[in-house]
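This report concerns only the one structure given below.
With one protein chain removed, the remaining protein chains of the complex are shown where they sit.
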Amino acid sequence: MATEHIEAHEESHPGPRQYVIIGIILVVITGIEVGLFYIEANAALIVWLLILSSLAKFLIVVGFFMHLKFDDRRFALLFFFPLLIMVSLVVVLMALFSTLTR
Amino acid sequence: MVALANIGLIPRPVHPTGVWSWLTTVDHKRIGLLYGFTALAFSILGGIESLIIRAQLAAPNQSIVSPETYNSLFTMHGTTMVFMVVMPAGAAFFNYMVPLQIGARDVAFPRLNAFSYWVFLFGALLMNFSFFVGAFPDIGWFGYAPLTTNEYTTTGATDYWLLGLQVMGIGSLAAGFNFAVTILNLRAPGMTLMRMPLFTWMTLIVAFLLILAFPPLTIALTFLLFDRFFDMNFFNVSAGADPLLWQHLFWIFGHPEVYVLILPAMGIVSDVLPTFSRKPLFGYPMIVFAGIVIGFLGFGVWAHHMFTTGLGGWASAAFAGSTMVIAVPTGVKLFNWLGTMWGGSLRFKTPMLFAVGFIAMFLLGGLSGVMHAVVPVDTQQQDTYFIVAHFHYVLVGGSIFGLMAGLYYWWPKMTGRMLSERLGKWHFWLMFAGFNITFFPMHFLGVIGMPRRIYTYDADQGWAALNALVSAGSLVLTFSVLLLLVNLAISLRRGEKAGDNPWEAPSLEWATSSPPHHYNFAVVPTVRSRYPLWDEEANVVEPPPLPPHEEPHMPSPSYWPLMLAFSIVMLAVGLLIWQWHALIGIGFIVVMMVLGLRSIYGWVYEPPAVEAPAAVHAHT
Partner (left out) sequence: MYFDTTVDPHRTSTGLNNRKMLMWAFLGSDVLFFGTLIATHLVYRGQSLVGHQEDIFSIPITSISTFVLLMSSLAMVLALSGIQRGNLQTMRLWIAVTAIFGAIFVGFQMFEFHEFVQEGLTPRTNLFGSTFFTMTGFHGAHVTIGVIWLWSLFFASFKWKAGTETALHVEIAGLYWHFVDIVWVVIFGIVYLVGAYGAEDRLLPPVSALGG
């Protein structure tokens, strides 16, 4: 009974091996970020790459470590709705304080 | 003290009656009554503050109070009415009614619910305690920094204001989490989201507004706290700080807060109108949808409070646009309410009178609100009595009228006794007249230039006659509230017995006894329609009360919510002591942190119920 449950579990959820792989990916992205930081190039390009890589790490942790990719969609709603509001607020506040063009 | 005395395993309290039963209660109905009673007590305080204001302004060049006292009066009147009257009054109804309306036995987290109340009460007391140590806060209910930093305040009352508000905010957040989960998860079988009574729907939206709107306020208060207590620079303009930062953060909270105040009233009215029109709510899905849209858009309009700060053309235009848009779902609701009454067999009992009064008065407040979406008009009216008129039409004509409808509607359910219809009608008409005499002339006063927050004016400014009228109106308003208190007292002593469903209403709270058993429903009802008591009347016979040994196991009372709330407010007190003597203050804070941690562990490890059967734990 217990083993059946675990096998059924394995199909949809990652197991320890996958978690370790995901962990390695996260470390690699972080390494790339730090590498980007030391490259002298077009500032806009580097800044956007840093933002995108942070976003990627964010989504990987939320999706796999927090199981949101496999869990009930309504949990995702509880989390991403506030996130949407907050990201909008940050962008609008930065625009109002003219941070973006300073 | 019992809890402190033995730090070992503390049995859960079991008092069925008496003071301890109230201090340790986790019953949503009792907590609702505590909220209601507290709101009533603070409304008397806030009312007295406003009466002194009206006495001072009744005639030109009076000096009943000093200018400093006047500042304190309007500050505490606003703060009290918003945070200690209308919010807890809404909380009283959603604590008492939501579990009943969805056919649940209690909320999802009963102890968290008790914690919400105690931490709210302690925060409110802390803020008002400033009176006994010198001065009342005198910074306006919005506490604009940098004017609230050390540099520009003369008394320590601002510390009490910000710490009190911070502590109360914790209660609001906890209540928001609790009711979001309760409404989503504890509905009776068959109670789909689109079968929920409107009051429950609006409470759900309010819960999410609390969850999302209080963090920005909490952080803004933290910044102010750090500036005031630890000399940081968040609002220090000479260090390069932006003087508008506080305004932005405060109004990001402040506008959703307006919906926290008004949505419960809208929910009550949406439940009362169908009952007294004997007809389903017109456009139920549209009202629900409009409520959700209002909640969402409410986060995108905050800068309409800041048009005169020079946001720039594009920003002003954008916020003017979003403010006009948010009026649309509100208008949708108004038409739906009218559509509900249209062709109904109307019964103008007191709750219905207040509900209809709400529609009319809220309409006026809403219309003057849309006017402020027009930036030039807003610029003209900023900081005048026109604004005071506008938000009192929303918050008194709207929120308070709606809450009054709820009080008259649900009082029989909560006490088992009817209120006098005769006194109720006198109350309504006097309140309606008094309210309009008080606040309608303020529109004119604003337009002819009388500014807000001035403690007196000259005779030759032409404001004397209207101000005298306003002050007279406030007396009528006060008298009508006294009639309400008399009505409540008479009802408690010798009110006519209310049956289970005196209004022939359709929702589940009327399917159980009045007042309900502590377990709400002897057996959990199954719902098959939006108006269960109308559509399946034949099936609605609540089984007789259960014999004691068959009663469902309800969560036992607990000391820990009270203790945790106490330790949190004492942390704030510790900060105040710190200002006076650093070492004693830090020591006090450490002690209270230990007590708080002890309370959390006590909370987590105490059994869910006294002698609960082991099987109960299996699924939680």
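Going by the order they are written in, the chains are A and B; count residues from 1 in each one.
Criterion: a residue touches a chain if its C-beta (ideal position, glycine included) is under 8 Å from a C-beta of that chain, and two chains touch if they have at least 3 such contacts.
Fair warning: this is a prediction, and the values are worked out from it, not measured in the lab.
With the full complex in mind, choose from B:Gln62, B:Thr154 or B:Thr222 the residue touching the hidden chain.
Per the contact definition at the top, the residue touching the missing chain is B:Thr222.
Pick out the residues on chain A that sit against the missing chain.
2, 6, 9, 15-16, 19-20, 22-23, 26-27, 30, 33-34, 36-37, 43-44, 46-48, 50-51, 53-54, 57-58, 61-62, 64-66, 72, 74-75, 78-79, 81-83, 85-87, 89-90, 93-94, 97, 99-102
When the complex is taken as a whole, what residues of chain B touch the one chain not shown?
105, 108-109, 173, 176-178, 180-181, 184-191, 211-212, 214-216, 218-220, 222-223, 226, 230-234, 236, 239-242, 245, 249, 511, 521-529, 532-533, 535-536, 539-540, 542-543, 552, 601, 616-620
Here is the rule we go by: only the chains that are shown with their structure count from here on.
Express in whole angstrom the distance between the two chain centres, defined as the mean CA positions of chain A and chain B.
Here the centre of chain B sits 37 Å away from the centre of chain A.
Which bits of chain B are touching chain A when the two form their complex?
211-212, 216, 242, 248, 252, 299-300, 303, 311, 315
How about chain A: which of its residues touch chain B in the complex?
Against chain B, the touching part of chain A is residues 82, 85, 88-89, 93, 95-97.
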